[in-house]
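Everything below concerns the one structure shown next.
What you see is the complex with one protein chain gone and the rest in place.
This part shows chain A:
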Amino acid sequence: MGEERGPGGAVHLLCLAASSGVPLFCRSSRGGVPTRQQNLDVQLSSARTEDTTVVWKSFHDSITLIVLSSEGGHSELKLERLLQMVFGAMVLLVGLEELTNIRNIERLKKELRASYHLIDSFLGNSELIGDLTQCVDCVIPPEGSPLQEALSNFAKATRTAFVSLVVSGRVLAATEGWWRLGTPEAVLLPWLLGSLPPQTARDYPVYLPHGSPTVPHRLLTLMLLPGLELCLLCGPQPLLSQLDPQLLESWWQPLLEPLRASVLLGPGALPAGFPLHEDILGLLLLHLELRRCLFTVEPSGDKEPSLVQRRRLLRSFYSLVTSTHFPPEPGLPEKVEDTAQKAQVPRACYLVSGPEEPGTGWRLVALQVGPRRLLLLLSPQSPTHGLRSLATHTLQALTPLF
């Protein structure tokens, strides 16, 4: 895919057992090559540059995670949230008990290998943004789509409260129970699916870091179409073999057309033909109470900058405005700004990336109204005096979606 990181940039992640300081693993964003622990020193010393940011966090007095980033523009917020996601990923696949009560370091290291793929996806250039926003990446199904009803009926039939349809790591439709999953599992579960190689079906034991960190649930995934998976979070029932192809066909074959249409939506996030201003190159809409987001860099995809660059711009802009301008998000334990205002007051800010002469520099505008926060990336042609009204109109158009 030719992802370019910032010039010379890399992110290194190190996990240690807090009490003994024994390294449990080391991951790096450089080409996704896992770093062997005996080469630990060599790897870390290569990250010693002037621009290296280091953030560390200890979890339950048992696990310490350290991240070193030599990429430009990495804020502390970004790195702190990365560590929270990484620890969440470790709990998801190994369980909190194993991490807080380390009886056998070698066995724990072996078990943690199962989480490498997921952790590496946080260090790479993902199309998703839930790791940073801690809101679930969503896709809006075509209007009037019968998918939601079919999903609810399927959930009743299988007696499972937690069922969802996931397209390329984004939630397309879900039961109420699934939407009520806490952070970080609400973000981690679809993200996990997006990071795994395709399989027809899976039956994975998972621990929910917020809801059930020591007692595992079963995550069943069934590929309905390439790129579209049906997910169930359940106890001992139903067995995977009970969800056989004949049963699934009888439920989902009638919905083949809307399902196929939804697969194509994936990175676009919005229904096909949703009217967006032509200057919009990227969009991030967050609903901070529902903890869901829409993220797309597809509009006018043939124009500069590249999709990878657009994502990077929006991610950096999000980190900037979240940590410095907007009121702290509900439910997240972060620093409270002295000048924080009530969330009902609309707030907006914009940033031009590059010189401010007309026709140059990407425009980034952010607007918050109530629980919704909208960030837009706009082309250089977009006049700066019109940014706020453009953002306001776009937010009004998007508000019915969630």
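Observations, loosely collected:
One rule holds for everything that comes next: a contact is a pair of C-beta atoms (placed from the backbone, for glycine too) under 8 Å apart; a residue touches a chain by one contact, two chains touch by 3 or more; residues count from 1.
Just so we're on the same page, contacts and distances are computed from a predicted model.
Remark: of the listed names "Ciliogenesis and planar polarity effector 2", "Glucosidase 2 subunit beta", "Cullin family profile domain-containing protein" or "SWI/SNF complex subunit SWI3A", the one matching the undisplayed chain in UniProt is "Ciliogenesis and planar polarity effector 2".
Per the touch definition above, the residue from A:G194, A:P213 or A:G282 contacting the chain not shown is A:G194. Screening A:N101, A:N153, A:Q253 or A:Q381 against the full complex identifies A:Q253 as the residue touching the chain left out. When the whole complex is considered, the residue among A:G177, A:P216, A:P305 or A:G386 that touches the unshown chain is A:P216.
For the chain left out of this panel, the touching residue among A:S121, A:S262 or A:S382 is A:S121. If you put the missing chain back, the residues of chain A touching it would be 1, 3, 32, 93, 110-111, 113-114, 116-117, 120-121, 124-127, 194-205, 216, 218-219, 222-226, 228, 236, 239-241, 245, 248-249, 252-253, 256, 259.
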